[in-house]
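As you look at this complex, bear in mind that one protein chain is not there, while each of the others sits in place.
Going in written order, the chains are labelled A and B, and every chain counts its residues from 1.
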Amino acid sequence: MSATDSERSVRGALREMVTDSDLRMIAVTIAAVYVLLVGVAFYFDPDQAVNLSATYIQSVTIFIGGYAMLTLALNLHWGYTGLFNIGVAGFMGVGVYAMAVLTAPVNPATAGATPGFGLPLWAGLIGAAAAASVVGLLTALPALRLRADYLAIVTVALSEIIRLLLNSQALSEVTVFGATFGTGGASGINYAGPSPIIAGTLFDTLAGPVTGALLAVGVDPRTWGIRPSNFEGMIYGVVLLVATAGFYWLLFRTGNSPFGRVLKAIREDELVARSLGKDTRMFKIKAFMVGCALMGLAGALWFGRGGFTSPTQFRPNITFFVFIALIIGGAGSNTGSVIGGAVFAGFLFYLPQQLGTVIPQALPQGAGAGDIAAAVAALGGGDVLPLVGYTVSNISRLRFVAIGVILVWLIQRRPDGLLGHRTEPASSIDINQRPGTGGTDGRPAAADGGEERE
Amino acid sequence: MSEPDSDAGPVEENIPEDVDAPDIEEAEAQDSDVEEAAKHVPSSIPLRVRDLRKTFGGITAVDSASFEVEEGTITGLIGPNGAGKSTTFNLITGVYSPTSGSVTFQGQDITGLQPEKIANRGLVRTFQIARELEEMTVLENMLLAPRGQRGERLITSVLPGLRSGVDDQERELLERAWDTLELFEIDHLAREDAGGLSGGQRKLLELARALMTEPEMLLLDEPFAGVNPTLEEKLLDRIHALREQGYTFLLVEHDIDLIMDNCERVIVMHQGSVLAEGPPEEIRDNDEVIDAYLGEEI
Partner (left out) sequence: MGATETYSRGVRFAVERPGTVILAVAMALLSLDLLMKLLGMELFFLGVKLLGGSIGTDAFGTVLLDGLTVGVSVGLAGIGLSMTYSILSFANFAHGDTLTAGAFMGWVVAFGLAGLLGATGDVTPGTLVLLEATPEIGIIRTPLIVVVGMVAAGVAAVGLSLLLDRIVYRPLRSADGISLLIASIGVALALRYLIAFVFQTSSKSVTSTPLQVTLLGQISMSGNQFFLLVVGAGLMLGVHVLLQYTKLGKAMRAMADNQDLARVTGIPTERIVRLTWIIGGGLTGVAGFLIGLERGVVIFNFGWLLLLLIFAAVILGGIGSIYGAMVGGIVVGVVQAMSQIWIPSELTRAAAFVVLIVVLLVKPDGIFGGVTTA
């Protein structure tokens, strides 16, 4: 499979990030989610379909971005290094709260609101990553030598301790060296969120010029019936996808490298790595810190986007969802992580939720009313509708049952998930080519290979 | 298969092969422990083990074992089952920490250091049950081994400017890996997952990988266990060739004939301590050694 010289330079550039086929896989998955949602919008609510589609698309994109970023971070911990970290929610919480505390106004307008340091957004985001990685370091130092299931218990216990501390009255407001700040306890903190700042600003600046440009070609976006908030949401969705791409780039370079090689070795057999002279403890700590920093940042960009956060957002469930996304996509594969995140967020999490809203509206009045006992009783009389109505109204609950069942099925039948069987070569260059020889002999380079230079 | 050098005692580069050098050996054996300890460890003795002791709960697995391995030799470590060979191995390489005693490598005390520190000083071991990293390819296994890789520092691998330096080193290492694989005649398996290799091929990979670390001394833990005769020959060829190049080997093995035929010196352990040390023909005639083995299954 030889490429012509002119193609090589372009290909080389593309290969640096993501190869065609990987990008295509991700794009197709996301597109499928979009298509399905738009279909639902048009089928169930033809009048409002355009705006509803827009709402769906911007919402799901934000979910996809958030889950993809977290799954990528968890892939570094679990897929690459074999660190069974189920404290993801805790590290997210640290990130969001760090940003909140740093960016909350020094003199809040509302009485009784928790003040902060009033720093700009970029400081908040850096603080989010830094704080989460410091907590990661403190966790890693004593805990990384534990075997996997003990590490799991430690991380989930830690995650809960973090949440309980964030929720406590004691830390809701403190004054240190004249600066007053705090966690806000159960009431949370209000601050200037990334979405209003980034997407809001972009929308405000671009709305005018873009509308003008579109009008010039005879298209009037104002007649589409899409609310401005949806445009802002879509812009932020794009922001998150860009952030996801950034995470991917970072993790690609981390994994496809000598560093990543040692991580993979640690996952498989740490003693071998040590017997070859690798200080595995340092590698694990670094990988853990980077992963936690990413979790903190993802948390800040996703859960913290609106400008309000509270401890209830950080229960362990979110950790398990990220794990499921990782297993679906295939632990060990970065592309798999993104796809797993998209599949989970789009098909398993968001879609059923929306169906649970639109389908009951389409059913006859009162079909879903009543409890399940009444619905089952109605079955006896041959009336299926109450049960159907009940089921659909409670689809939010059923989706988790389905997710649990899917997880068990995956572990039993396809523990590698979608892409886990693919080996991403742990080197910064394409090692399947013998240096000095021209073409490939034997198996062609794996999809995520590095660039080739002469 | 006999090695013509084995009758000549410890091999030293400047002594012609047909000169027997029993005096040197006698002199060493007569030094008292105090004098030994007081002497600076000569560089021709890269590995020295002194009064090594290891107890696990109530069991003393290694009981005051002392021996030396001389540079550029192939030394064999044998003994009946339960003699403490594996434990000694693990004590030297840092997998276990000794209860008492010392291990000195190239004049430096390495007693109780972590395995990675010991390996980094050039004392590299292989494993008895070949521990291939099964989900990584043969090439990846090979590339894992070398020391001092720039790309193992996270920053260097990630930052755009520095990554090209990593690429350059990767290419060098890749070249060396291919050459080494060719030497061991397993280059055709380079892109295979290590998990798909046969037992014998894994042994070859284990040794090839250890070589990639550019070691000063190699500790081989039963490298011939379960290996067919052809492969055994190949492995032995490699080991002798490497010895010619100056590598030092300490082999633990159960196959006594193999050790007798290939090693310049043999150390026999029994019940946790060193029973006898010396060239193979001495060991062969040593009554205590024979008794020890007769009492056990060989």
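Assume a residue touches a chain if its C-beta (ideal position, glycine included) is under 8 Å from a C-beta of that chain, and two chains touch if they have at least 3 such contacts.
Since the model is a prediction, treat every value here as computed from it, not as a measurement.
Trainee: In the intact complex, which of the presented chains make contact with the chain not displayed?
Mentor: For the complete complex, the undisplayed chain touches A.
Trainee: Among A:Val106, A:Leu214 or A:Ile411, single out the residue that touches the unshown chain.
Mentor: Of all options in A:Val106, A:Leu214 or A:Ile411, contact with the hidden chain holds for A:Ile411.
Trainee: Touching the absent chain in the whole complex: find that residue among A:Leu36, A:Ala143, A:Val238 or A:Leu385.
Mentor: Answering carefully, the residue with contact to the hidden chain is A:Ala143.
Trainee: With the missing chain put back, one of A:Leu36, A:Ala152, A:Leu271 or A:Leu385 would touch it. Which one?
Mentor: A:Ala152
Trainee: For chain A, which residues lie in contact with the unshown chain of the complex?
Mentor: Contact residues on chain A toward the absent chain are 84, 142-143, 146, 148-150, 152-154, 156-158, 160-161, 164-165, 167-170, 320, 323-324, 327, 371-374, 377, 394, 397-398, 400-408, 411-412, 415.
FYI, only the chains that are shown with their structure count from here on.
Trainee: Which of the residues in chain B come into contact with chain A in the complex?
Mentor: Chain B reaches chain A through residues 93, 95, 114-116, 119-120, 124-125, 127, 131, 133-137, 139-140, 143-145, 147, 149-154, 157-158, 163, 166-167, 170-171, 174-175, 178, 191, 193, 209-210, 213.
Trainee: Contact residues on chain A for chain B in the complex?
Mentor: Listed in rising order, the residues are 250, 253-254, 257-262, 264-265, 268-269, 271-280, 283, 286, 290, 423, 425-429, 431-432, 434-436, 442-443, 450, 453.
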